[in-house]
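Below you'll find the structure I mean.
All protein chains but one are shown at their positions in the complex.
Chain lettering (A, B and C) follows the sequence in which the chains are written, and residue indices restart at 1 in each chain.
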Amino acid sequence: MTTITMDNADTHSGITNAKLGVWLFLASEVMLFATLFTTYIVLRMGATSWPWGWDALNVPLATLNTAILISSSVTIVMAYAKAYDKNVGGFRFWMLMTLLLSFGFLVVKAFEYGHEFALGIGPSTSVFYAVYFTMTGLHGIHIIGGIIVNSALLYMSYCQEDWEHPLFLGRVEGAGLYWHFVDIVWIFLFPALYLL
Amino acid sequence: MAKSNDARAHDDHRPDVRKYMLVFGALLVLTCVTVVISKFHLPRPQAITLGLLVAVVKAGLVAAVFMHLWGEQKLVHKVLYVVAFFAAILILPLLDLRMVVSRITERMPVADQHPDEGAAPEAKPEAAPAPAPASAPAPKPAKKRAKSAPKNG
Amino acid sequence: MNNYGWGLPVAASTYAGQIDFGIWLIHIAMFAIFILWGIFFTYLLIRYRRRDGVPAEREDHGETPAKIAVPDAASKFPFAQLLYKHSSELKSLIPDILVMAFEVGLIVFYAFPVWGRIKMSTPDPKDAVVVEVTAEQFGWNIRYPGPDGKFSPLKPELVHFNNPLGLDRTDPDAADDIVVANELHMPVDTKVLIKLRSQDVIHDFFVPEFRIKQDAMPGMEIPMWVEPNRIGHYELACAQLCGFGHSLMRGDVYVESREDFDKWLKSRAAATPAPPKPSKPSEDF
Partner (left out) sequence: MSHDSHGHGGHHELSFARKYVFSVDHKVIGLQYMITSMIFLLFGFGLMLLMRWQLAFPGQAIPFIGRLFPADLAPNGVMSGEFYNTLGAMHGTIMVFLGVVPLAVGAYGNYIMPLQIGAPDMAFPRLNMMSYWVFLPGGLLMLGSFLMPGGAAQSGWTSYPPLSIINPGQTVWILAMVLLITSSLLGAINFIVTTINLRAPGMTLDRLPVFCWAQFVTAILLLLAFPPLEAAAILQLMDRVAHTSFYMPKDLIILGTHYAGSGGGQPLLWQHLFWFLAHPEVYVLVLPPMGIVSEIIANNTRKPLHGYKTMVVSMLFLGVMSFLVWAHHMFLSGMSPALGNFFLVTTMIISVPSVAILTCLIFSLKGASIRYNVPMLFALAFLPLFGIGGLTGLPLGLTVTDIYLHDTYYVIGHFHFVVVTGSIIALLGGTYYWFPKWFGRRMNDKLGLIHFWGSVICMCGIFLPMFPMGLAGASRRLYDPTAQMHNMGVQGLNVVSTYFAYGLALFQLPYIWNFFHSMFRGEKSVENPWQATTLEWACPSPPPHGNFEKTPRVYRGPYEYSVPGRKTDYWPQSDPA
C-alpha cells in the first residue's frame, strides 16, 4: 500500500484512503439493499396473498441467527480494540470468535434452507418465498465475502511483516465497517421477512 | 490533529470496551422485544411501525457505536446523507404502484381488516404442500411502509 | 392510404389536432432557437478567429472585488450582492432563462391540461362504445361486449387454438360477445373506450392517425379512449418490441358511420358460434 506522506495537507480530506473507500463501497451496498427492500415492498403491496412470518418460516431459528450475527458484530469490534492496543493474541482470539460465529450463522441458514427444500418449498413457490430466498441468499453471499476478508486478516496477523504494517489497523477497521453493515442489513431483513 | 495516513494517529476512535458490551446487551434485548411484539400478531399498521422502529434503533446503535459514526469526520456523514437522499428516491416506484393498483387485474381482495377479525379466511391452497397451515389472504396493506432501507448502513 | 407522407399522417381523432399543435409549436421554437444560436455561433467563429498580433481579451472576472458597487435600486433584493458579483456570467444565461420561461408556459398551459384530458380521464362507459383489445404475441384479439354490454371474466385454463382469449361461452355475459382478430371497427364521432390488456409480453397499441399510443402491460387492464372524426381505413401497429414478429403484428382500423358499424356488428354476431355445451378443450381434438 502506498504510504503517502502528507505534503498535500491542505487538499487531503483527513480521512485515510482505505476508510473513505470502504464507506463509498458501503454506499453502493446501501443502494443495492435499498433496491431489494423497495422490490419487497412493491411486490408485497401488489400481492394477492402474503403469508404471515410465523406461518411460513421458522422464527425461533431466525431469532437465534440474529443473536449470532449481533454477537459476531461485537467480537469483531473487540478484535479492533485489541488490534488498536497492538495485542496480537487478543486480536487472534476475537477474530477467531467472529469467524466461528459467522460460520454458525451460515450453518443455521443451511438448516433453514434444507428444511424448506425438503418440504418442496423453493423460490418458485410464491412471490413471498421468491423474495425470501433472494434476499437472504444475497445476504448470505455477503456473509461469505465477509468471512473471506476476516480470515485473510486473521492469517495476516500471523505474519510479522503484515501485523507491523502501519495500515493494518485501517484494514481491520474497514473489515469491521463492512461486517457491521452486513449485520445492519440483517437487522432490517429479519423483521421484514419473518415478523411482519 | 496531525493528518497522516496511519489510521491510529488521527482516528481517535479509542475503543471503549464497556460501551461495546452495553450496546451488545441492548441489541439482544431489543431483538427479543421485537420477536415478542410480533407474536401478538398486531394489526398491520401497528406491527409495521413498531417493527420498523425497533429495527431503526438497533441499526442506529450498531452504526453509531460499533462503526464509530458518532465521532466520525464530517465528510463521512456527508457521504451518508447523499446516499440516504438517493436511496429515498427509490420510494417513487412504490408511489407509482399505489396509484396504478386500480389497473392491476390480479388485485388484492378488498378485505380490509385483519385476518383474525371475522373475515372467513378462505384457505388459499399453496402450490406446494406448505407445512404451515394454508396462509390466510393477507389483508389490504395499510399505509405505505416507511422506507426501511438501512438509512445509516 | 394516401395519407402517409414524410410529415405527420392525417389527423383522424379529436385530440390528434391538439397533439399536432404541440408538435408544431415545439418544432417552430426549436428551429428558432437553433437558428438564432447558429447565427451567433458562426459570427463568433468568424469574428474571433486567431489573427497575428491580436491577443484574446480576458473578461477578467478573475478576482472580482469583494464589495461590488450594487446600484441602490437593486440593493434591497436579497441576493443582489451575489448576483452582481457574477453578473457577467449570469448575463450570458438570459437566453436560457427565456427558453425556460417558454417551457414553463408550455407545461402549464398546454401539457398539463391536454395530458389530463387524454390520459387521465376516461369517458363514462354508458355513453361510449366499449371495446376490449387483448394483445398477444403477434396479433390483436378484439372483443365487443355484444348487446348485453357486459364482458365476462376470462379463464386462462380454457385457452386453446380457436379460443385465444379463454372465453367461457357458457357464462351468460360471454354468450353474445364478439371476438375478432386484427380488425377494429369504430363508429365515427362517438367516444370509444378501449380496455387494453396483454396476454404475454408488453405490446403497444398505436394508431398513427389517431395519435394514440399506449403500452399493453401484461397483468394490467389499461383504459384509454379515442373519438375518431374521419371515416376511413387506418392501420393499427405494435410499437413496443414483443419478439421476432413485432413488425408483422398489425391490424386494420375501420372508422365508419354508426349504421355501417351496427350492421357490421350484427354480421359478426351472426357469425359467432352458438354457445357450445361446456366441453373440455381436450375433447375437441
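Basically, a residue touches a chain if its C-beta (ideal position, glycine included) is under 8 Å from a C-beta of that chain, and two chains touch if they have at least 3 such contacts.
Computed from a prediction, not measured in an experiment: that's the story for all the values here.
Considering the complete complex, the chain that is not shown touches A, B, C.
For the chain missing from the display, the contacting residue among C:I142, C:V180, C:I212 or C:V255 is C:I212, taking the whole complex into account.
Where chain C meets the missing chain, the touching residues are 1, 4-9, 18-19, 22-23, 26-27, 29-30, 33-34, 37-38, 40-41, 44-45, 48-51, 54-59, 62, 86, 89-90, 92-93, 95-96, 99-100, 103-104, 106-107, 110-112, 114-116, 118-120, 136-137, 156-157, 159-161, 164, 166, 199-202, 204, 206, 208, 211-215, 217-220, 222, 235, 237-248, 250.
In the full complex, chain B touches the omitted chain through residues 75, 82-83, 86, 89-90, 92-93, 95-97, 99-100, 103-106, 127.
Against the chain not shown here, chain A presents residues 1-5, 7-13, 15, 17, 20-21, 24-25, 27-29, 31-36, 38-39, 42-43, 46-48, 122-127, 130-131, 133-134, 138.
To be clear about the criterion, only the chains that are shown with their structure count from here on.
A comparison of C-alpha centroids places B closest to the centre of the full protein. Averaging Cα coordinates per chain places chain A and chain C 47 Å apart.
The centroid of the Cα atoms in chain A and the matching centroid in chain B are 16 Å apart. Listed for chain B are residues 104, 106, each touching two or more other chains.
Across the complex, chain B meets chain A through its residues 1-8, 10-11, 13-15, 17, 20-21, 23-24, 27-28, 31-32, 34-35, 37-39, 41, 44, 47-48, 51-52, 54-55, 58-59, 62-63, 66-68, 73, 75-76, 79-80, 82-83, 86-87, 90-91, 93-94, 97-98, 101, 104, 106-109, 115, 124, 126-133, 135-138, 141, 144-145, 147-150, 152-153. Those residues of chain B that touch chain C in the complex are listed here as 100, 103-106.
Listing the residues of chain A that touch chain B in their complex gives 3-6, 9, 12-20, 23-24, 26-27, 29-31, 33-35, 37-38, 41-42, 44-56, 59, 63, 66-67, 70-71, 73-74, 77-78, 80-81, 84, 119-122, 125-126, 166-167, 169-170, 173, 176-177, 180-181, 183-185, 187-188, 190-192, 194-196.
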